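To start, the structure itself, in structure tokens.
Yeah, one chain of the complex is gone here, protein chain that is, but the others are all in their spots.
For clarity, chains are labelled A, B and C in written order, and residue numbers in each chain start from 1.
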Amino acid sequence: MSTECQDPLQHPQVQMAHGGQYIAAYVFSLILSALPLFLVQEHGYSDTHLLFVVIAAAAAMTIIQGYFWLRLDVSRTQAWFTASFILFIPLVVLTIGLTAWMFATLYTRTMIPTLMHAPGFTH
Amino acid sequence: MSDCDPYNNDGTLAGGYMAERRWERARGLVPVLAAMLSGCAQKGFWLFHPKGAVARTEWHTTILDVAVMGGVILVAGGLVVAFLWRYRAGNRARTYDPHFTSSLVIEVLVWGIPLVVVGYLSYFSVKSVFATNPYNPLAVRQAVDRAGGGLREAYGERADPTVVDAMGAPPPATRPLQVEVVTTDWQWVFIYPHQRVATVNELVMPVHTPVEFDLTSATVVNDFFIPELVGEIDIMPGMRTKQALIASRTGTYHGYSDDYSGGGFSWMGFRARVESPQRFRSWIKKMQAQPVHLSYSRFRQLARPTINLSERISRFSQVQAGLFDHVVERVMEGRVYPTPLAMTENMTKPMKVRLIK
Amino acid sequence: MLVHYPGPWTPLLGRLALRQIPYQNPILVWTFVLVVLAGALVVGAITYTRSWTYLWREWLTSVDHKKIGVMYCLLGLVMFFRGFIDGVMMRTQQVMAVGPHSPGYLGALHGYLPPYHFGQIYSAHGTIMILFAITPILVGLMNIIVPLQIGARDMAYPYLNALSFWLTAAATGLVMISLFVGDFSHAGWVGLIPLTELAYSPGVGVDYWIWAVQIGSVGTTLASINIIATIIKMRAPGMSWTKMPIFCWTALSTSVVGLSSFPVFTAAVALLSLDRYAGTHFFTAGLGGNLMLYTDLFWIWGHPEVYYVVLPAFGILSEIIPTFSEKPLFGYMTMAAASIAIGGVSWSVWLHHFFTMGAGPGVNAFFSIASMLVGIPTGVKVFNWAFTLYRGRVRFDLPMLWALAALVLLLTGGLTGMMLAMPAINYTVHNSVFVVAHFHNMLNVVGFACLGAINFWFPKVFGFKLDERIGKRAFWYFSAGTAVLFGCMYALGFMGMPRRLDYIPFPSWRPLLIGEEIGIVLFLISSYYLVKQLYVSIRNRAQYRVSGSDAWGTARSLEWLAHCPVPFYNFAVQPHINVRDEWAWRRQNGLGQTAPEHYEDIHLPNNTPIPLFIGVLTFALGFGLVWRMYWLALASLIAIIAAIIARAFDDDPGQTIPGERIRRIEAGLAGVLEGRVATGDVVVGGAVAFETRATKAAPRARDA
Partner (left out) sequence: MSKMNDMDPAGAVLWAPHDAEPDMIATRTLGFWLYLLSDAMIVASLFASYLVLNHRMNAAAGPTAGAVMHPLTALWETILLLSAILAYGLSLVALKRKDRRGVLAGFGVACMLGLGFLVMEGHEFADLALRGAVPERSGYLSALYTLVLYHAVHIVFALLWTAVMAVQVARQGFTPNVVYRLLNLKLFWFFQGFIWIYVFCFVDLTGALHVH
């Protein structure tokens, strides 16, 4: 193949490795993991607020790791990676979100209330 | 029916006679076919002849949907057939224009028409979902309000199901009858909790009275269905679903499971009898005098895998209080009624199961 | 960790023992005898013609996309036949077992099939038809056509392509061996939960089902990856997205659907197998399981799978209808957009398969509207096909007939689909034969399209057409069978008949059941003509030979620029794409026969037997897991990983075909088209393509 004659190390996907960015993503990820953990352990806020913090941290880490580690940008080499990744986000959200919604209504409608709030099966 | 008299055969085998005979034979088939079709239309098409208010709403929705979609299908199919005829290669009179490959007007129309139709149908779909929602205590009453009316009334202002206040309790004309349904492998247990009686494979209901069902399964998933009275609802082990119906005419209807549940599934039918209130009351009295009582341990015997080949009905009185909840609870704790290997998919040792003949 | 199940177990054979062979069942014994005879016939024929080396070198180890595609189609057709026989058996049982007084034969209470056998047959019918018949045929067609339509030499990953095929073949093997060793699942092709749990299906049938569909779905996922990457990366110079043939658009959309939905299926079935093997409680009713979760995950895949099979069918119609209307496809851009839209909407409709579950009315309403939305792009497609016919010059060749019948079926299927999308109607026909009629209606759209596509592209691959007269006879019987069988079935749906009934309790259903049986007889006649069409066409192939690269004279897209049959390198020189319907444009401007000025070296990958080995090992893995021969499963798994690693160290340098040889082959091909016989250097996509009656005695060309 024609590419085999060239030096594979000159390929843009090899050349885009960047130590500084990798380390930056690493540090940010650790901070974003530790911060919500700290908040959760403290229990200073309501659980719903904390849930939002956790979701926000996960989203932020997705963006940081996606950009600095996987280099999901719109450059010519990476455009298809980014496009397919973005295509899959709604699919994942639909799978999890619609399932959760469906079962939330199903649980409220098909579980017998007295059994649902009992403190477990004691007998 | 002299033209298809089988004795009218003189033994000649001339060609012309043969052709005639073939036609006669075919003509003989016509009344048979007609009888087949009309006979079915009279009796068999249960969905065409709903006998309950909820089923009637569902049937009206069907008619509406078929009418609207049928119109679209006729237009589209008509276009295809007309174009095929007009632009067939043999037709010299037609114009041939290979450059006609896009047109903004047509594009807008072909996206617009389906959009409008789907929008229109979606609107009715949402309405009918709420109108037939088995959990809505008002659904039955509203269906009764609409009963007897045609399409216009079914979807009139008065009965707009989207504005139903599901929380507010309706003032019931008649007190609804509560029935708890437990399916086993492969029988139906109908418990009347307030009357404390139970039947197996027979459901008796008073006419013109709302009947509210709680349903669960002791084993696998089934589907509660009485085509002439009410649509389907899943019956799931460890969960409790609800259904409600009201019957507008006395009679005996067929009910069965509509979701495959194993080897005895085909025999898993029950009789749904709709009686006048007086007869229903006397039936309850008779039931309450039954000698056999239904406790949980008795239920466990009942729930062993059984095929009811002869549609035999059993009757119980003195049903243990809270039996339904107890069955659900036990299933949630992990109770199963395993099917023996010989009654599932085993090809070598078939049919080792309790048969009621 | 491992759960308890009934029956003995030995370390060496697991649950397998002689008593697991159903030799008492006369149906299976006679099937076995027939299969052995047929197998002996095939093996004997191969040995007699001394074709084993040829078979091994040219087909079994091939990485050529056309040959893999042909093998996919062949596998699909064989399985189609098996699934069809299952259908015949089901219909016959139902027509025999009506009413309490119907007699029973062969140990059955009614009819001739006991419930457990009937359950296996309908489960096998569904599983095979969806996953091992239609899916392989479509993947095979995409395999053959997509690289040709975009002007590529092969798929993006030829090795992976062969691997996908052999995984599918391994899965098929598991389904087939379940006929004679053990049992198959009785819980439907959907794997009805909790019927598939160990408590209610303690045998190995469900395990066979689990591992067959699991391996098959992995194979199909890999095939989807391959097709997407091929379309994105391998398009010929000049082929922008708006110049891509419409079939490639549908192939792309369908592969995205497959890539994203098959993994969910893998997950669902994997969790089910954990329940059965490790005793977890995902889908049990008790101890915290949630059985509807399985149904949910299954249909997250199951509904997109429907579009996975129907989208390529739409692509096929979009290729056939313009060809025989002598007109470009009407509204190309909207057609492409509609294909993508169908794929997109497919992800939010799955609950309509269990509207009766008891979810809230809001949930049901959402999924109802989403399901109806699919009707919009589908409607657009129907109208655009209609306007493709408008002002055209319509010929009714065989592929066109299949395509038009598919179009008609699509209309009726759309009508009933819209009914099922409404929960209020769905409550009355859910799980009834109405649903069965509806999805057979839609899958028949796919079936008609597949048969049309096979007739349409057969000359492209093999160089000769299929017999038109016999084919038309097959077509009419097939159409009549469809109308009669599924018309009766729709009617039975309105009578409330549930699906999967082994015994029919109500004699009033008998007349329509007889109607269904008449339909199945029509199908039987049709299948006879289909086989005859293939046989006669191959026997008289010299007389059906096509001249030139365009078998139909009015074809449009790029694949018709390559020779019929396609040489192993597809295009001697890669074409440069100027317009959307490149071949039609070249033909109309008199550039159809323009040969390239010079020939360059072509680089192609070498054949490799490793995919075949991995397929065999995967079969062993599945078989070991089904019978719980853990040593076999573990050994196969390690061997598979070892084979993959070994392959990583064995870099394929590929082969380079010198331009001079290409020129010679091209000249030889030109000679063939003029009626002379090519020998020696010519290796083509079709095995029998270049033999004529004249050369039958001549030694076979075995050059690789």
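The rule is simple: a contact is a pair of C-beta atoms (placed from the backbone, for glycine too) under 8 Å apart; a residue touches a chain by one contact, two chains touch by 3 or more.
Only a predicted model underlies this, so the values are computations on that prediction, with no experimental measurement involved.
Undergrad: For the full complex, which residue in C:Val264, C:Leu311 or C:Met335 touches the chain that was left out?
TA: Here the residue in touch with the unshown chain is C:Val264.
Undergrad: Consider the whole complex, including the chain that is not shown, and state which of C:Asn589, C:Asn606 or C:Gln655 touches that chain.
TA: C:Asn589
Undergrad: Which chain A residues would touch the chain omitted from the figure, given the whole complex?
TA: Residue positions of chain A that touch the missing chain: 1-4, 8-9, 11, 13-15, 17-19, 22-23, 26, 29-30, 33-34, 36-37, 40-41, 47-48, 50-51, 54-55, 57-58, 61-62, 65-66, 69-70, 77, 80-81, 84-85, 88, 91-92, 95-96, 99-100, 103, 107, 111, 115-116, 120-122.
Undergrad: Under the stated touch rule, tell me which residues of chain C contact the chain that is not displayed.
TA: Per the touch rule, chain C residues meeting the hidden chain are 1, 153, 156-157, 160, 221-222, 224-226, 228-229, 232-234, 236-238, 243, 259-264, 266-268, 271, 274, 278-282, 284, 286-290, 293, 296-297, 300, 328, 573-576, 578-581, 584-586, 588-591, 594, 596-597, 600, 602-603, 641, 645, 648-649, 651.
Just so it is clear, only the chains that are shown with their structure count from here on.
Undergrad: Counting in whole Å, what is the centre-to-centre distance of chain A and chain C, each centre being its mean C-alpha position?
TA: Using C-alpha averages as centres, the distance is 35 Å.
Undergrad: Could you grab the centroid distance between chain A and chain B? Build each centroid from C-alpha atoms only and quote it in angstrom.
TA: Chain A and chain B have C-alpha centres separated by 45 Å.
Undergrad: Measuring from the mean C-alpha position of chain B to the mean C-alpha position of chain C, what distance in angstrom results?
TA: About 33 Å separates the centre of chain B from that of chain C.
Undergrad: Please output the residue numbers of chain A that touch at least 2 other chains, ranges allowed.
TA: Correct list: 106, 109-110.
Undergrad: At least two partner chains per residue is the criterion; list those residues in chain C.
TA: 292, 357-358, 360 - these are the residues of chain C that touch more than one other chain.
Undergrad: Spell out the part of chain C that touches chain A in their complex, as residue ranges.
TA: 232, 256, 260, 264, 290, 292-293, 296-297, 300, 347-348, 351, 357-360, 362-363, 603, 654
Undergrad: Which positions of chain B touch chain A when the two form their complex?
TA: Where chain B meets chain A, its residues are 135, 236, 239-242, 325, 328-329, 332-333.
Undergrad: In the complex formed with chain B, which residues of chain C make contact?
TA: 6-7, 19-22, 24-25, 28, 100, 107, 109, 114-117, 119-120, 182-188, 192-195, 199-203, 205-206, 284-287, 291-292, 325-334, 354, 356-358, 360-361, 364-365, 368-369, 372-373, 375-376, 378-380, 382-387, 389-396, 404, 407-408, 411-412, 414-415, 418-419, 421-425, 427-432, 491, 494-496, 498-506, 508-509, 511-512
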